[in-house]
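A single protein chain has been removed from this complex, and every other one stays in its place.
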Amino acid sequence: MTWDASLLWQFDLLILLMMVICAVAALSLKDLVSCAVVTGAYSFLICLMWTAMLAVDVAFTEAAVGAGISTVLILGTAQYIKRRSKD
Amino acid sequence: MDELFPFIIAKYNYWASLILLFIGLYGMIAKNNLMKKIIGMIIFQTAILLFYVSIGVKQGASVPILFFSEDHQPLLEASAYANPLPHVLMLTAIVVGVGTLGVALAILQKIQRVHGTIEEDEILEDMRQ
Partner (left out) sequence: MKQLTLIILAACALIMLVAASELPDWADPASPASSHLSPGFIEQAYEATHTPNMVTAVLADYRSYDTMFETVVVFLAALIIMIILRRTPHRRFCKILPQRPQRKGSDTVLKGAAQMIIPVMQIFALYVLGHGHYSPGGGFQGGVIFGASFILLALCYNLRFTLTRFRERLVLLCCAGGALLYAGIGALCLSLGWNFLGYAALAEILGVSEAMARSHGILAVEVGVGITVMAVMVSIYYDLASGGDMYEGL
């Protein structure tokens, strides 16, 4: 029979809390390369969130695209701009 | 207070996606650096995706891939699987989002080439001269 994928709300709450912390950190850090890395961490956490919500195709795509391609693109652009932002 | 706690727990996916949405929106509006605006856009997009995907969850359901019992009979009950429609729409949204991110970063590089900076107030000053 299908397994009972009951959603532990404590687990989800912990991941959501870490996501909010990563989002606030990605917008407040001054070094742009660190912002790119924290955005990659945010993508990984939301991939976990979707696996907990049983959306496995979406989680696969987000892991490949968000954590792989998007981080590399931001890092590739960050070599042309001033690395320290003023706010 | 007794009924407030189940009320918060019953709809916490909406609260979570709204909090992330407004963090992203604050980043897009209030930050001076253009790269921070782009990161705010990424956070905003993922908050919307979270909202849609969380609508399709069902209690006690499983992954939307058909389950076959031992004698190769498919289990065709709608309440045993999570709703596949939001997953489909959000797959498209993720891939289009990465295209949008690419174009935004290309415009950012071009602005850096033409104006020499990516802080918004310095760009405006440069444009006035």
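Some notes on this structure:
Order as written gives the chain letters A and B; numbering starts at 1 within each chain.
Here is the rule we use: a residue touches a chain if its C-beta (ideal position, glycine included) is under 8 Å from a C-beta of that chain, and two chains touch if they have at least 3 such contacts.
Quantities reported herein were computed from a predicted structural model and do not represent experimental measurements.
The chain not displayed touches chain B at residues 7, 10-15, 18-19, 22, 25-26, 29-30, 54-59, 61, 63-66, 68, 74, 76-79, 81, 83-89, 91-92, 95-96, 98-100, 102-103, 105-107, 109-110, 112-117. Remark: the residues of chain A touching the chain excluded from display are 7, 56-57, 59-61, 64-65, 68-69, 72-73, 75-77, 79-82.
Everything that follows uses one rule, which is that only the chains that are shown with their structure count from here on.
Averaging Cα coordinates per chain places chain A and chain B 10 Å apart.
Residues 9, 12, 16, 19-20, 23-24, 26-27, 31-33, 35-36, 38-40, 42-43, 46, 49-50, 53-54, 56-57, 59-65, 67, 75, 80, 82, 86-87, 90-91, 94-95, 98, 101-102, 105, 108-109, 112, 117-119 of chain B are the ones that touch chain A when the two sit in their complex.
Within the complex formed with chain B, the residues of chain A that make contact are 2-7, 9, 12-13, 16, 19-20, 23-24, 26-27, 32, 35, 39, 42-43, 46, 49-50, 53-58, 61-62, 65-66, 69-70, 73-74, 76-78, 80-82, 85-87.
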